[in-house]
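Of the protein chains in this complex, all but one are displayed in their positions.
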Amino acid sequence: MTVASVRRRRRDRSARSVLRIAGILLVTLAFLAPLVWMLAASLKSNLEIIDPGRTFDFTPTFKNYDTVFGDQAFGPFIVNSLIVGTGSTLVALLVGVPAAYGIARYRIKNATVFVLLARIIPGVSLLIPWYFLFSQIQLVGTYLVLVLTHFFVTMPLVVAIMTSFFEGVPEELEEAAQIDGTSRIGAFARVVLPLSVPGIATATILSFIFSWNNFLFALVLSDQGTRTLPVAISNFTSYAAVDWGGLMAASVIITVPVMIIALVAQRYVVSGLTAGATKG
Amino acid sequence: MFTTHRVKRLALVLPTVAALVAGVGACSGGDDDPNSLTLIAANSPWAEGIKVLAEDYKAETGITVKVDTYSNEQLNDTYKVKLNAQSADFDLMAYQPQDVMREFSRNGWLADLSERVESDAAWNWQDFQQPARDAVTLDGAVYGVPVMTERHIMYYRADLLKDAGIEVPETLDELKAAAAKLDDPDNGVYGIAMRGARVPLVTQFSSFLYSFGGDFQDASGKATVNTPEAIAAYRFYGDLLKDSGPPGAANMGWVEASAIFAQGNAAFYLDADSQAYTFLDEANSAVTDTVAYAKFPEGPAGSLAYNIVPQAVGVNELSDKQDQAWDFLSWASNEANSKRLLNEQTAPVARQSAWDDPAATANYPEGLVDIIRNAGDGYISHDRPMLEQVARAREFVGGPAVAAIEGGDVASAAEQANTDFQALLDSER
Partner (left out) sequence: MTAQTARRRSPIDWVDANLKWLLTTPAVVAVFALIAFPIGYTVYLSLTDSARAVTRPYEFVGLDNYLYWLGDTQRFWPAVGRTAYFTGLALTLELALGLAIALLLRKTFRGQGLVRVFILLPLVATPVAVGMMWLLMFEPSIGFANVVMDWLGLPAQGWLSDKDTALNTLVFIDVWQWTPMVVLILLAGLSTLPEEPDEAARVDGANAWQRFRHITLPLLMPVIVAAAILRAIDAFKTFDIIYATKGRGGGSNNEAETLNILAYGEAFEYSQYGRASALLMLFFLLIVIVLAVLAVLRKKGNRA
């Protein structure tokens, strides 16, 4: 290796990293820009929002946030969405992760297909039969029914993601643990699970997001006391007016809790780097 | 180490189970509770007012009235799901008479209130405006109490007309000329804004249709959207938007069209009077000082605009608390409370006595009150086809107007629409 080629390699590498940084900035901007617009809109009056000339020229006001927490009393809705989101995600993980492992290790393709069926079914065909079922057992308007119906949507997601992860974990590792005297299920818990933390973190974030955004089931199965955020958002569409500012402010508020959860969980999404070292 | 994993898992499981149990326990019932009623309604000034009234009702009678509100679109979806599943979860239901009353009553979902409304002399059913009473009556039976009324009016920019020396149009031809004159797209001002999306436009188009001497159906219920009068009306509506309207009109519902006017970008806007508030609210409108109101202009057959009931409240036939439900409903719609709703919430109620009372109308936009007080004459009480499958019919009869806006063949579109519409009517016989 000559000095010249070392210098060339260093130049290439820094050119590449400049490109990389530019790329990352561009991508982040592309995804963020509309949401920044939304944030700005939440600080404007309705009139300013519908005027494209005033995109950058406006006086910020917190009136919309006042409406959201005051008139519309969004606090309880946030709590409801949190309860349902956490509940359904936990149950989905509890049921879905082991199922995914079983499918991956025992190669039960049919189970994946069956579980995916739950996601293929269009929500429309579920509404009336479910409403009928759940009202018969008096569950309409409870948290349980929302957790159940959201679980129905998120569990297949967990299974689909985790199956592909488990398939990527070489079986030799578990076999090695078993030779040392651990049970199969012990091997699963002690060896496989830690290696799959990125997958689990991903499944958790996505599952929570899907539950958070679910609109159709909550529309019909919740009552004023258990109403979740997506349904509550419709409160800003009144008979003869749309409160754009309020709508945007509510949307901003809605993203905050999920952002926090995602911030915490995403650290685990790429944690496999250290776990990879133990794969020896 | 296995045990620590198990402990970690338990730490996850226990709260979940606890949450689930709490969830089951926190069954927010209220069904069987005799001291509570549930009302489902659409977001509207009336619904806002009812929430306030409900508190007073509770103080007076000890009965809690829970009010669940939804946006208009979701309201009907919610009803269809719940009532198809035979739900008794709610007792009072606000609905759009023209869209769903026929269907819901034939489904057996709306209680027949005829006796109740007639028998209470003090409450005075006759005080409700005639078109409003007609709107909630079907085959002689009354299925709800009208709680809001709405008329087609012409909003215009007094300043723009004055600057151009144009008189307020009193006929449709004058409107067309005025809109053309004031149409100035290069400076961002369009002559006129109106709904142009196929289904939403039908209700606004109706007034044009009537004023040209046409109607969706004739007296015997046959489809009549291919008559020369109808075709003339379609052409007129479409040309107005095509020549003096904003781009993309065929995609606009009231939300987009009213936004254009509110922003000051249109000289005329013809739509329901219930939207006046948006234009008077400083946070929502740039035309608070310049907006003015006028009666719907005359067409060849006169000025025949719609005066409809956008919201009526009925009693859920499947509820077991119909008596209590009626008690609350009649209380909330009595003369005193109607005046209160008109005054405090500017809810456009249906009682003539409320509109005749200057104290009650004090907060209502001036120009509008006159139009409304005289709303009994020359107004048509429907603004869309009258049959069960209104939604589908609207798709058919709105088509020719879209064709006109886009510069297509209106006559053949109208023929096709009539055929389809008639087929739909036949299927309901």
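Per-chain numbering from 1; labels A and B assigned in written order.
What we mean here is this: contacts are C-beta pairs under 8 Å (C-beta built on N, C-alpha and C of every residue); 3 or more make two chains touch, one makes a residue touch a chain.
Values in this document were obtained by computation on a predicted structure and should not be read as measured data.
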- In the whole complex, of B:Val65, B:Val117 or B:Val199, the residue touching the missing chain would be B:Val199
- Message: Touching residues of subunit B against the unshown chain: what are they?
- Response: 73, 76-77, 80, 83-84, 86, 103, 106-109, 188, 190, 196-199, 246-248, 250-253, 256, 259-260, 263, 265, 388-389, 391-392, 395, 398, 402
- Item | Interface with the unshown chain - residue positions in subunit A | 20-21, 23-24, 27-28, 30-32, 34-35, 37-38, 41, 49-52, 55, 95-96, 98-99, 101-103, 106, 108, 111, 114-126, 128-130, 133, 148-149, 151-152, 155-157, 159-161, 163-165, 167-169, 181, 183-186, 195-196, 198-199, 201-202, 205-206, 209, 212-213, 215, 229-230, 233-234, 242, 244, 247-248, 250-251, 254-255, 258-259, 262-263, 266-267, 269-273, 275-276, 279
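Following the convention adopted for this analysis, only the chains that are shown with their structure count from here on.
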- Message: Touching residues of subunit B toward subunit A in the complex: what are they?
- Response: 1-2, 5-6, 12-13, 15-16, 19-20, 22-24, 26-29, 31, 42-45, 66-72, 74, 77-78, 81-82, 84-87, 89, 254-255, 259, 262-263, 272, 274-275, 277-278, 281-286, 310-311
- Message: Under the stated contact criterion, what part of subunit A meets subunit B in this complex?
- Response: 45-47, 50-51, 63, 83, 86-87, 90-91, 93-94, 127-128, 131-132, 135, 138-144, 147, 182, 186, 189-190, 193, 219-220, 223-226, 231, 234-235, 237-242, 245
